[in-house]
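Here the complex is missing a single protein chain, while all its other protein chains stay put.
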Amino acid sequence: MSERPAAPGTAALEPVIGLEIHVQLATATKMFCGCELSFGEPPNTRTCPVCIGLPGSLPVANARAIHFGLMIGLALGSELAPRSIFHRKNYFYPDQAKGYQISQYDEPLCRGGRLGEVRIHRVHLEEDAAKLIHVGASGRIHGSDASIVDFNRSGTPLAEIVTEPDIRSAEQAGEWLRLLRGTLRQLGVSDVNMEEGSLRCDANISLRAAGTSELGTKTELKNMNSFRFIERGIRAEIARQQKLLLDGGQVLQETLHFDPDSGAITSLRSKEEAHDYRYFPEPDLLPVAIDEQMLAAAAAAMSELPAERAERLRGDAGLSEDSAQLLAFRGELGDFFEAALAAPTDPPAGAQALANWVTGELLGRLDDGQDPADSRLEPAALAALVGMVGAKQISVGAARQVLDRLLAEGGEPGAIVVAEGLAAMDGSDELAAIVAAALEANADAAERVRQGNAKAIGPIVGQVMRDTKGRADGTEVSRLINEQLGL
Amino acid sequence: MTPVISNDEVLHVARLARLALREDEIEPMARELSAVLEHIARIGELDLDDVEPTSHVVEVTGALRADEPRPSLPRDVVLSQAPAVSDGGFLVPSPQA
Partner (left out) sequence: MSSGALELSAVAAAAAIRDGSLSAGELFDAYRERAGADRAAGEQGLNCFTWVADERPAQAPAGGPLAGLPLAVKDLFCTEGVPSQSGSRILEGYLPPYTATAVARLLDAGASLLAKTNQDEFAMGSSNENSGYGPVRNPWDRARVPGGSSGGSAAAVAAGLAPWALGTDTGGSIRQPAALCGIVGLKPTYGAVSRYGMIAFASSLDQAGPLTRDVADAALAFAQMVGRDACDATSLEFPHAITAPSAERLDGVRIGVPDELTGDGIEAGVRACFEAALARAEELGAQVQTVRLAHAPHALSAYYVLAPAEASSNLARFDGVRYGLRAEAQELLEMYTSTRHDGFGAEVRRRIMLGTYALSSGYYDAYYGRAQRVRTKVAGDFREAFAEVDFILTPTAPTVAFALGEKTGDPLAMYLNDYCTVPMSLAGIPAISIPCGLSAGLPVGLQIAGPAFSENRLLDAAHAFEHALEFDGSGARV
C-alpha cells in the first residue's frame, strides 16, 4: 500500500467527506433570551432587546438547551466537558444582530463520540442568525439591491455536530445523515426537519489517492436542504474534483453551492478570504459547569441509548446485528417494531421476520423520514400479517398487497384477505389448472424450460401470479410448472 | 523609528472593524496605535508561562435561565428606531454573495 500520493490519473481517488450539521433545538425559548421560538410568525414579532442586539442587552443561557446538548452528547457517546465556555465569533453581517455570534470555540460541550461507522469530532451550542429576505431593487436603497432582515429566528438554539472525515461516498453520507436524524428524533431534542430548516447540513469534501492518509484540499458544500440534494450535491462535487484532478488541475479551497435543478456547482466565496473571527471568551456568560444533577437529568431523559437498545434487540429479540442497529438508531422504526412484537397475534409473528418486514417492506413504503406511527397501519396489524405469512396462510405477494391496503386505509389484515380473496392457494386442482393454462399460453417459454433454460420459467411464474392475484405461493408454482413439464 | 503597526496593517484592521479611513487618517492612526502598542508591549517582558488566563473575574459558574417564555417586544417598538423599514423588517442594502 503506497504512502505517497499517486500522480493524478494513475490511481483511484477516494472521496473523503466530513459533515457539519446544525440542529435547531426544540426548546420553548431562544438560546440566550426568553423569546419563544418562531414558526412562521410575521417578521420581527418574536424579538426582544437581547436577540436584536439592542445597546445594553445581555445574554443568559437557556438551561434546557444545555440539557438537550448533553443528551446529544450522551447519545453519540461523546466526552462531556465538565466545564465549557461560550466564545464570541465576530463578524459583520445584517443577519448577525450583535456583530458577533455567541458560539463555542476551543472548550465545547462535547468532544469525540461515534454514530454507526462515523466518528464525531465535537458537538457545541450556539445561536442561530436572523433571516435575510432578498427583495431586489428597492427605490429606497440607491445603488444595490435590498434585503429585509427578520430577527424572529435570531437567537434560536443550535447544536452543531461536526463529524470526522470518515465518510467515503454520497450514499454513505445520506444513509448516515438519516441515522443521525432518527437518533435525534428519538431523543426528542429537535424536529430535525430539513425542509423547515431545523436540520441543516454542510459537507466538506476532498479527494485523495486511495490507500493514502494525507488529506487533499477540501471544499465546503452548503445550503442543501434535503437528503436527496445532499447526496446529489456530494456526488456532483466528487465528480467535479475528480475531473479537475485527473485533468492535472488543483482543487481550490472554497465554499460552493449546489443547484439541484441544474446540477451545477458554483462558488459562493473563496475560503482563502476566510473571516478572521477573532474568537475570545464571551465575558457576558459564565462557564457552564456540568454537575452530577445535570448529567443524571440528561441520562434519565433519554430512557434508553440507541446502542443499548440495539444490544437489547440482539439479545432479547434475537435479531441480526443489522436489524438491531437499524431499529435502534431509527427510533420510530424501533418503537413500531417493539409495539408489533408485543401484540398478541395468532399465529404469532417471528421477531426476525417482523423486523425484516419493518425495515424492508414497510420502510420502503413510507415517505422519507415519515414515522410509521403516523400512518394508518397499526403495529398489531403488521404483526398479524407477518404471522399469517409465516404460517403460509397467505403468500408474500398477497401480503404485500394487504400491506398497501393497511397503509392506505388501516384495518385488520384478516378481514382484507377475506374481502379481497387473497387467501393462499393450497396445492389444489385450481392452481394446477391455472398452471396448465399458463404453460399453454407461454408455449415458447415452456419449451425453453424443457430444453434446460431454467431462467425462462420467469414469465410463466409471472403469468400464474397475475392470474392468482399473487395469492399463490411462488415456490409451489415453480414446483407445479416443473411437474407438469415432466422435469 | 519603525512603527509597530504599518499602514497596510491599519487598513486590514480597519476592514475587519468595518471602519472607513480617509487617506489622511491612515498614517496618524498608524502612529497613534504604534505609540500605544509600544507601551503595551511591556507585558511581553513578563514570564507568564504557568499562568492561567482570567476570562471571568467572577469565580462562579452556571447562572442559567429556565426555559420559560417571556413576552417579546411589540413589532412597532422593535422597528421604531430603525433607519429603514419595509414589510415588517429592517431594510438594508443586500450583502454581495
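Here are a few things to note about the model shown:
To keep things simple, chains are lettered A and B as they appear, and every chain counts its residues starting from 1.
To be clear about the criterion, a contact is a pair of C-beta atoms (placed from the backbone, for glycine too) under 8 Å apart; a residue touches a chain by one contact, two chains touch by 3 or more.
Because the structure is a prediction, the values reported are computed rather than measured.
For the chain left out of this panel, the touching residue among A:13, A:26, A:61 or A:205 is A:61. Screening A:170, A:203, A:286 or A:431 for touch with the missing chain picks out A:286. Listed by residue number, the positions of chain A touching the unshown chain are 49, 52-61, 88, 90, 92, 94, 97-100, 142-144, 149, 276, 278-280, 283-286. On the side of chain B, touch with the chain left out of the figure occurs at residues 5, 9-10, 13-14, 16-22, 29, 32-33, 35-37, 39-44, 46, 48, 51-58, 60, 63, 65, 73, 77, 80-84, 90, 92-96.
The definition used in the following text is that only the chains that are shown with their structure count from here on.
For the pair chain A and chain B, the distance between C-alpha centroids works out to 39 Å. In the complex of the two chains, the chain A residues touching chain B come out as 27-29, 33-36, 42-49, 52, 60-66, 83, 85, 92-94, 132-135, 138, 140-141, 143-151, 268-269, 276, 278, 280-281, 283, 285-289. Note for the complex: chain B touches chain A at residues 16, 18, 55-56, 58, 60-70, 72-73, 75, 78-79, 84, 86-97.
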